[in-house]
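Data block below; observations after.
All protein chains but one are shown at their positions in the complex.
Each chain gets a letter, A and B, in the order it is written, and its residues are counted from 1.
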Amino acid sequence: MDGLEFNGVGSSPHRLEIMEKVTGAAEYIADLSRPNMLHAAITQSTVAHAKILGYDLSDALSVPGVVCILTGEDFPDGRMGAFIKDEHAIAKDKIRYFGEPVAVVAAETEGIAREAAKRVIVKYEELPAILSPEEGLAEGAAIIHEELDDYIKVFPAISSGNMASYTELNEGDLEAGFAQADLIVEGTYETAPQAHLAIEPCGALADIDKQGRVTLWSANQSVFRVQANVCESLKMPMGKLRCLTPRVGGGFGNKMEPHIQPLVVQMCQATKRPVKMILNREEDFECVRARHPFKVRCKTGVKKDGTIVAREVEVLLDCGAFGDDSPGVLGYSLLMCLGPYRIPNSKAHGKLVYTNKLRFGAFRGFGNPQVAFAGETQLDQIAEKLGMDPLDLRQKNLIQPGDPWFGGGKVASNGLQECVDKARAASDWDNRKSRTAPKGKRRGTGVALAAHISGLLGTGAIIRVFEDGSVALNTGAVDIGQGSDTVLSQMCAEALKIPLEKVSLASPDTDGSPYNWGTTASRVTYTTGRAVVGAAAEVEKQLKEHAAQMLECSEMDLELRPGGIVGVSGSDKEVSFHQISLRAHWAAGGPIVGHHTWVFNQPTVDPKRAVCSGIPFPQVGVFSFGCLIVDTLTDEASGKTEVVEAWSAVDVGRAINPSSVEGQIVGGFVQGMGFALTEEMVWDGPKLANPTLLDYKVPTTLDTPYNIHSIIVEAAEPDGPFGAKGAGEIGLVPVPAAIANAIADAIGGHVHSLPMKPEKVLNKMLEIEDAT
Amino acid sequence: MLTFMTKQDFHKPTTVEDAVTLLKEAGEDARPISGGATLVALMNARLVQPSRLVSLSAIEELTQCTHQPDGSVRIGAMRRHRQTAFESDLKAAHQVVSGAASQIANPPVRNMGTIGGSISFADPAADYPPSLVAANAEIEIAGPEGRRCIPAEDFFLGWYETALEPGEIVTAVILPPVPASSIGQYEKLCRIAGDFALASIAMTIDFDASNTVSTLRLAVGGCGGGPVRVEAAEDALIGTKLETDAIAAAAELLVAELDPVDDVRGSAEYRLKVVPRLLQRAFNNLINIREPAQ
Partner (left out) sequence: MSQPVTLTVNGKANEVSCGATTTLLTVLRDTLALTGSKRGCNQGVCGACTVLVDGAPMRACLTLAVNTEGQSITTIEGLPEGGDLKPIQQAIIDSDAVQCGFCTSGMILTAHEFLQRNSNPSIDDIRTALSGNICRCSGYRKIVDAVALAASRGGA
């Protein structure tokens, strides 16, 4: 059949929800309301580390219109956390970062709630604030989590004192590897905290029924993680909470784990009224989560001919006040720190340290962009010393089809070579030195390679055939704007050979949807797509069972025909899904429902190859690859750099919806460009100094090149749905590194810390001038 | 339904005198509001809670830009940045002001913000203050005692502080006549498009027949509590042909008077380092602009 005609796989139909988004009708959490609804606001702590001695609520309660105020004393002692269950729903007994919610106020209007929240008085006994991992590890440092040893951990965590976790991976013989090297380069590289800055701030709305069962809508990336986190922290039975989602205004990792959902649910239970809370932009900056700042020490040994023989990477991560996704970020960054290269002798190890700062957590790339910045910068430094072309050096060491990943995990599909070849050709890399710069500017071209996974954990899909022969698809995957609703529907349409409009997509609902860990880890297309294909196969089987009886033939002789028809091969005998479904509903067999669930089960580590400890993900994912080349101009007067053009070749296995894949590549590029050049959360002592869009700057149209070329490479993943693997993060991963290498090409030296703001680049230029 | 806890009132007078009276009546917590771009943002953040708001948007006089017979230009306080950026009456050295206006924030905000509102707030990293100092502008102020004019240089007193007395409002900015041969230029360094300046350089300059600098006014923004103008630095360049050494000498005199602080946009150290380089580039650009014409 012609998949394109039916808007199936490989075509780019418009988003299912496009009409509501261009007319302003799409409803996000802030747009929802319920009759008799209360509005809630939080009081935030004004200290970073303290014991809570008590509360004075009298002034706040005196504000007319205030209905209820809850503090830590009103919350159960449940703890939540993706890897380490170390976090209460609200500060309880202790404050662990500046801006942490300490009280929730519900009132008849948001204005009243906010006014009263300002009047809540908390009495503190201050403790020394730990504001960096180094301070946290220092002897005699104040302990942030006294009960760390007793916390539940979902992986074999190595933790003590303020160290939340330690992870290590070893392959080959590191010492012997470095002994073979003709050249060893070592450097340290640092990255700054980045804010996700989904344009929609976090929010939640809860309502309670007469049986005391709560329904919760929220801005989220997984209704199932919301349910688990709320129930763990509030010690609620999971059956008492139903989680739903409106449209979500961007996530990027920020909305995967909880934000204020537990607070809203607790307030709803306390007042027995609907409660809504929407964070303002400052609160969203100060008390949700951000990308980890990394310190990376990277040491690489090479032979004269450019063959890499050894690498050691050591990372130090600021965890912030709570574990959240941090152990995963630590482990994943170490797993990815060699890049897509054959390096026989390697060691990667790192520490994650609690500090009295906002929690750091998942953010598109999940630690990979940070280690890629270190590793890919260092490769360029090696190429310079060896007098090699940076791309030739990489080419010499590329991981080859059939090679396993660091740790021994299987890499089934590998389109890296095609990515390199296509980006090299499209960017005219070999003639890059002939490009000229306008007066007062220096031109640079840089390259970086990347790999990323898609996978992880449990997923499912249910397809039901309606009486009229069309189908309902229910996966529980939250579309956060990237377009998964459309892509999953396309796969369902393709698998059943029906037009896209015959697929209706159910909104995620913890009551009725199959489990879906979440929209994260570039996983929905790959993992949920597989579930959709599996469920469609089950539906096809049931359809054929009916058809065989209706057409009096063997199931083996039946085929799906385009348009919702089952026919006998080599004959014009056929029945429609409609006819089959009527029979199934009213006469025989029962309504047709196909389902498929699975959990990603391919091991991360092969114990025969690697010695590892503290690994947070025993089964991580399949691999996507990318090659990015950027062209930049750096201003000689100020050091300010602009990206002029970019060529991003990405191996996505199969582009189910090519236009959406382009959206991911270009969108990821620009978010990575912000991380590389301008974005930086700055703390002034314990307090975040720039929690506003006036002070925290993301790229605008004028800071973004128009010419960002998406080059889609399709090396089919054998077990991927239609060969697809993830596309959500890979495009961002190499961006800071490629821009860093372009700047170095322009000015003759490498900046070792992000963001590469004008000041750092100018200082490097002046340092080079002084040296010559 | 909406409820409000503080007593506030809103007025929209049609004359400057009525506006001043309304502000005077209500005392210190009364605020004039022009475009709203700054004041409403502060109110949204609960940093300012005025007891009375006096909108200036219905005062016809404030919305005009007039070219006077003597060559001066009077820009009403309610002129929007977008209007000033495209103002055809701003020629020669006056373009230092339209150049600044065109670089404030972004198009929708330029639609809202006004010159009077911007300079009254006196953000040290804003674009108008150095440009008005370089243009030798006068600020016209109305208050309970009537109207007065003071030079822009005396208007900006430091961090968000101006010469406005309680109850006074800015009514206009007056740019003095300039020779047709003069040039006005505004150069801004910022992190991303539309941000406040890390540092900015505003200048008005003219040359004599022998291509020697005859007049020059130079002001730096973003490097202290207000725009910084150093006469000695200007003197070091007047009478020169903008030789590299002369620019360097002027830059040294200028930098000595800057008083930047570390903030989220950049460090003080960087600003001190970058201003001489921006200055050199600004003059280089100027030479490039003039050369093709000669």
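The criterion applied here is as follows: a residue touches a chain if its C-beta (ideal position, glycine included) is under 8 Å from a C-beta of that chain, and two chains touch if they have at least 3 such contacts.
Since we're looking at a predicted model, the values are computed, not measured.
Which shown chains does the hidden chain touch?
It touches the following shown chains in the full complex: A, B.
Taking the full complex into account, find the residue in A:88, A:153 or A:247 that is in contact with the omitted chain.
Among A:88, A:153 or A:247, only A:247 touches the chain that is not shown.
Which residue among A:152, A:702 or A:768 touches the omitted chain?
A:702
For chain A, which residues reach the chain that was dropped from this view?
Interface residues of chain A facing the absent chain: 12, 14-15, 17-28, 30-31, 196-201, 247-250, 252, 278, 280-281, 480-483, 659-660, 662-663, 666-671, 692-694, 698, 700-702, 704, 706, 708.
Considering the whole complex rather than only what is displayed, give the residues of chain B touching the chain that is not shown.
Chain B touches the chain not shown through residues 1-4, 7-10, 12, 33, 35-37, 40-41, 43-45, 49-50, 52-53, 55, 57, 105-109, 111-112, 193-194.
Heads up, the rule we're going with is that only the chains that are shown with their structure count from here on.
Per the centroid of Cα atoms for each chain, what is the distance between chain A and chain B, given in Å?
A distance of 44 Å separates the two centres.
For chain B, which residues count as touching chain A in their complex?
1-5, 41, 45-46, 106, 189, 191-196, 198, 264-267, 270, 273-274, 277-278, 280-281, 284
Which positions of chain A touch chain B when the two form their complex?
63-65, 108-109, 111-112, 114-115, 118, 282, 440, 636-640, 678, 682, 689-690, 694-703, 757-759, 762-763, 766
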